[in-house]
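What you see is the complex with one protein chain gone and the rest in place.
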Amino acid sequence: MENNTQELATVDQAVELGLLPEEFELIKEILGRTPNFTETSIYSVMWSEHCSYKNSIKWLKTLPKDGPHMLVKAGEENAGLVDIGEGMGCVFKIESHNHPSAIEPYQGAATGVGGINRDIFTMGARPIAQLNSLRFGEIDKDKTKWLVKGVVKGIGDYGNSFGVPIIGGEVFFDKCYNTNPLVNAFSAGILEGEMISATSSGPGNPVYIVGSATGKDGIAGAAFASKDITEESADDLPSVQVGDPFQEKLLLEATLELGKTDAVVGMQDMGAAGITCSSCEMSAAGGVGMDIDLSKVPTRQKNMKDWEILLSESQERMLVVIEKGKEKIVEDIFEKWDLHAEEIGVVTEGGTINYFMHGEKVASVPAESLVLGGGAPVYDREYSEPAYYQEFKKFDINSIEEPADLKEVAVSLLKNPNIASKRWVYEQYDSMVGTRTMTTNSPSDAGIANIKDTNRALAMTVDCNSRYVNADPEIGTQIAVSEAARNIVVSGGIPSAVTNCLNFGNPYNPECYWQFVGAIKGMSAACLKFGTPVTGGNVSFYNQTVMDGKEEPVFPTPTIGMIGVVEDKSKIMTLDFKSKGDLIFILGDSHDDISSSEYLVSYHGVNESPAPFFDLEKEFALQEIMKGLIDKQLVNAAHDCADGGLFITLMEMAMYNNLGFDIVTDAEIREDAFLFGEAQSRIVVGVNEDQEDDFIDFMFEQGVNYTLLGHVTKGKVCVDDDQFGFVNELKDIYDNALGQKLS
Amino acid sequence: MKFGVVTFPGSNCDQDMIYTLETSLGQQVERLWHKDTDLKGVDFVVLPGGFSYGDYLRSGAIAKYSPIMKEVIAHGQKGGYVMGICNGFQILCESPLLDGALLHNDTQKFICKNVFLRPKSRTAAISKGLEAGKAVKIPIAHGEGRFYAPEDMMKEIYQNDQVLFQYCDEEGNVNDRTNPNGSLDNIAGITNKGKNIFGMMPHPERAADANLGNTDGKLLFDSILNNI
Partner (left out) sequence: MKFRAEIDVMPKDALLDPQGKAVTQSMGNLGLTEVSDVRIGKHIRLFIEADSKATAEAKADEACKKILANEIMESYSVEVVEA
């Protein structure tokens, strides 16, 4: 059957493409006519949740965006850009690749890594470090093992070849992620010269497509809606996009080389909706139009249709607007790196984008009408508090009997996949390429990348305990932001800015949307408190599973990516205990609280409890004191008290140098809560005996409680004179548990 | 002495090597491009780590046909110094300036971590300056690092004292447990008969900057500088 995309689209087609009937009406109104199939496809992708943020933008706009270090406005470019001093900027962003990873974990995760790094180098910055935040279902399930192995290998194979180290991250397992894993990838780059903007301007300037050839990747949805699909053409529709890290590495080098010339006007990476999205967004940002000849686009498959080329999500491609007369500069650079650079169009006056195929105009759309902040629809979604929220609050610690053998609890937590060493994962990632990773041989709570030839370093972390967020979206998200800031502060950095990856269920479900709204409110409050504006990120809705006919969303997971600046590298704080005899103090208050702790969930099997104790003001005060302690060099180790509670925190500090600890608990607090509870705003520090007086003098003047817990031992682990074993035995359990579970 | 560091498409440790040689060791470094057809007068050629040509087909298999490799091979055959780190080692084995081949790790996984190495042959410039039997801590990062050579080739390698480094533990013990990738006899690096060509999987350039908390790799570079 002959494809005729010039025929006018029907409302049924529009619906099949994912548009609402009223959205189709709106398109007709905008164009003053009925769109053809190609144009309808363009609107369907540009107005999709992914590109338009139509169901989230109202709330995203309420996030704090201003800060003294912001160099571009939130959301205006591919990624956030903040000033990190000495004339340098840091470009950073986190992005999800959840749904592709659920289908094909290896390529799904790999292309996620590719996408996030392109966002960084499209702006002219060289990526220097990556983090990732992964969430999977129950580890004993075969499907989970398959997903973990595929995702980790995909991230590793892509990132290792591309050559940007992974210097930290998190991995979490819970049954809510059984069919819908979360793969959130973060990258940070350093911008030394001028930023390249994703803005087109200057009518007459040529438009280039650079990088890989275009195939029929990621167009299956539209293809089926086009109704002219034959069995044969269905066969050549790839359901999986394949990443090519080698191509991406060449594209990186060519792009950065191009960025040093004066030939580039603007550039944008092609992610979702490929040529369509990049041409529309760049044009709308610059208030210009474009004429694009799709028949000039290098294709991987023969006889591709106009809309296939427009919607293709083939990886490792970018759209570049060049200053007229400087074409040769671009062509030479791309030839040097053996890459395609094809002139496919020209910038025009007015705001209309015309797409041509073999001389025939196949679509004509006003750029502004397609983009976020322009004509894309914005929806106000309903939300309502789910019943479980109040139910969880009824939890009473007294309903839980304290186990007789706390040593057994300790061991069960050490080998719990959410707590055990993630060595099995991170050893598959190149964590040292670039010779900037400062935390390989001196571990800190945050990953730290050296900024060569300066006295500075960049600290970064990704955090979110989604169980807390589920229990209480607002408080849970405040905790996520606070933990990120705490990790940076404890490492010797000053929190600078945030990028977020908002993984939620169906926005049309009012209870899911309530979680979303709560998370945004919590994030706003905490980001304001810490002075860390939200520079951008992404939203991923529809993370859910249908079980017994009922939609079960994943835990609401607003992953926080935060960067911070270490102004004096000599003051980086590490988490490992340094030597036998060092004193161990805990800063902050202990509570009779085991709510939402790994201990309560995994040991007692209780899933219904509120978020752990948290007070934003106390958290802020604690972090300010920590900064002072590090600045005055009064502590020799510091580690925040997080998942698994105090005992796990102490173990993590002890194991690195094969040391032990001898501590006493607090008689006022249940021993299980003291050791394994996850009440927030606590930091454990190691203090050299000689500095005890100075430390106490300093702490005496602060308004934060601190308690001497005990001291570092040669290897014995003791709590209230009760032996918990030797560090090497416990370390063996902690180190190997995850690998054993996955094998 | 003038060093030359070659960049192949897909090399990703070239800048690290240049930084180490220039900044940590104060040496003069010429940047060589894989399409170059002369070595620009360098005395010591370094093939850096990375994924030349994406490691497609086999690690190092495509890079060996880059124009510059003709010159590198001629330089090595004349007795000029050549060092290959990680992917560079793979390219040298493919070219073949060095004996043997590097197979997929027996763990079937890419592996990146600190390991310990013990110098075996101490007749080559890169290992002469190291203490006999003493382990140095150097990171590895590879998926295809399992050294292999057929029996007759191995015999010659040993006869000529060509094994540079073996994977060991902190105390210098070499055994199966200290072998991260299944390499034959824990071999981490070898040299040629003439002792002017060195190849090793571990990355000494990642352990040469005091900022990163480990400078054991500098011992290898110092040994080169003191013994050439």
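Labels A and B are assigned to the chains in the order they are written; within every chain, residues are numbered from 1.
Throughout what follows, a contact is a pair of C-beta atoms (placed from the backbone, for glycine too) under 8 Å apart; a residue touches a chain by one contact, two chains touch by 3 or more.
In this text, all values refer to a predicted model and were calculated from it rather than measured experimentally.
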Which of the chains on display does the removed chain touch in the whole complex?
B
With the missing chain put back, one of B:G129, B:G182 or B:G213 would touch it. Which one?
B:G182
Looking at B:D106, B:E131 or B:E156, which makes contact with the chain not pictured?
B:D106
Per the touch rule stated above, subunit B touches the missing chain via residues 57-58, 61-62, 65, 93-94, 100-101, 103-108, 148-150, 153, 182
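FYI, only the chains that are shown with their structure count from here on.
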For subunit A and subunit B, let me know how many angstrom lie between their CA-based centres, rounded off.
36
In their complex, what parts of subunit B are in touch with subunit A?
9-10, 12-13, 15-16, 19-20, 23, 49-51, 53-56, 109-114, 139, 141, 143, 203, 205-206, 208-209, 211-214
The subunit A residues in contact with subunit B across the complex are 153, 156-157, 160-163, 244-247, 249-250, 337-338, 427-438, 440-442, 450, 452-453, 569
